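Read through the structure below, which is laid out as structure tokens, and then see the notes.
Missing here is one protein chain; the remaining ones are kept as they sit in the complex.
Going by the order they are written in, the chains are A and B; count residues from 1 in each one.
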């Protein structure tokens, strides 16, 4: 059943997102053609061709930045909206009477959303490459990437933990939005407003908690006064690691706890407090 | 509702009466196959369970019989159909005469009246 849920969620959510991301890629390709025709990005933007080209080039760069920001934001909002619409409005009469568990619904929607979050980032990166990458740029980027991969083997522990934090971030973001939608749905007639309110409130609370956690862990390890003068680089690395490793570890644990809390509250509301008008 | 049933009387007896009349009037020929319960129920706009019950009653009266798999058939006993038709007609006439009696017409007078109407081509 999870597979079927995933399939239908994927079809439903992809209809619009494919169009939006396809548009960005096409826009990037057309822009690149324009730049090529006018002798390269640098030439176009520097006004060496003529003023009109310069203005158009500036507008294109402004537009792509705008599109990329909008697409990234839209993707997140659409993920949250889709969850709201499919579970807590009239469509919920069907979604919540399918022979599946609330956990399966959350997981299938969450995984689809996660996949789209990744695709979104990839498409935006590719769009930027299409627009601006040239031989020189690639000759810097590719070896740099190679070096990063090479050094990953010898990375200190805190970097690995940081990587885990970064990988967990999209999970946290999506389940946090689901949590807000679910709690917001408890407010009769103002479900969306409720969800936004819950988002702001929970965001503030998360900030406060993470600040407190940082201060406590930081104080314990006297972060902020990291003085590495007079140390060899190995010593410095060890010293910084000894401070950052526990700090990041606590953050990762907090992240995992938040994910679990958001998940179980969402599941509880879908099971016991479903509020369909 | 296509069959025009009276909701204040048991539907089941009305269905029995209605199908009985259809058989006697020749809407369903002797030996012919009756539509399925579901089709009859749908046509009448009634519950299939009620229709089932009505048909069972008709079976009890031997007006229809069911073959194991192929459905229900009207009886081929034309003598019985004829007899029932006569009974039904007799009952109607008896009721008519009773009404006439209440209006002060004796049976003799009623018949004279009927004959007169028939001569004038009014009946």
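Observations on the model:
FYI, a residue touches a chain if its C-beta (ideal position, glycine included) is under 8 Å from a C-beta of that chain, and two chains touch if they have at least 3 such contacts.
In the analysis below, contacts and distances are computed from a predicted model.
This complex has a chain not shown, and the name its UniProt record holds, of "Thioredoxin reductase", "ABC transporter ATP-binding protein", "Universal stress protein" or "Putative aldouronate transport system permease protein", is "ABC transporter ATP-binding protein".
Among B:49, B:62, B:90 or B:106, only B:49 touches the chain left out of the display.
With the whole complex as reference, residues 1, 5-12, 38, 41-42, 44-50 of chain B touch the missing chain.
Within the complete assembly, residues 1, 4, 7-8, 11-12, 15, 86, 90-94, 96-101, 271-272, 274, 276 of chain A touch the chain that is not shown.
Everything that follows uses one rule, which is that only the chains that are shown with their structure count from here on.
Chain A and chain B, compared by their mean Cα positions, are separated by 77 Å.
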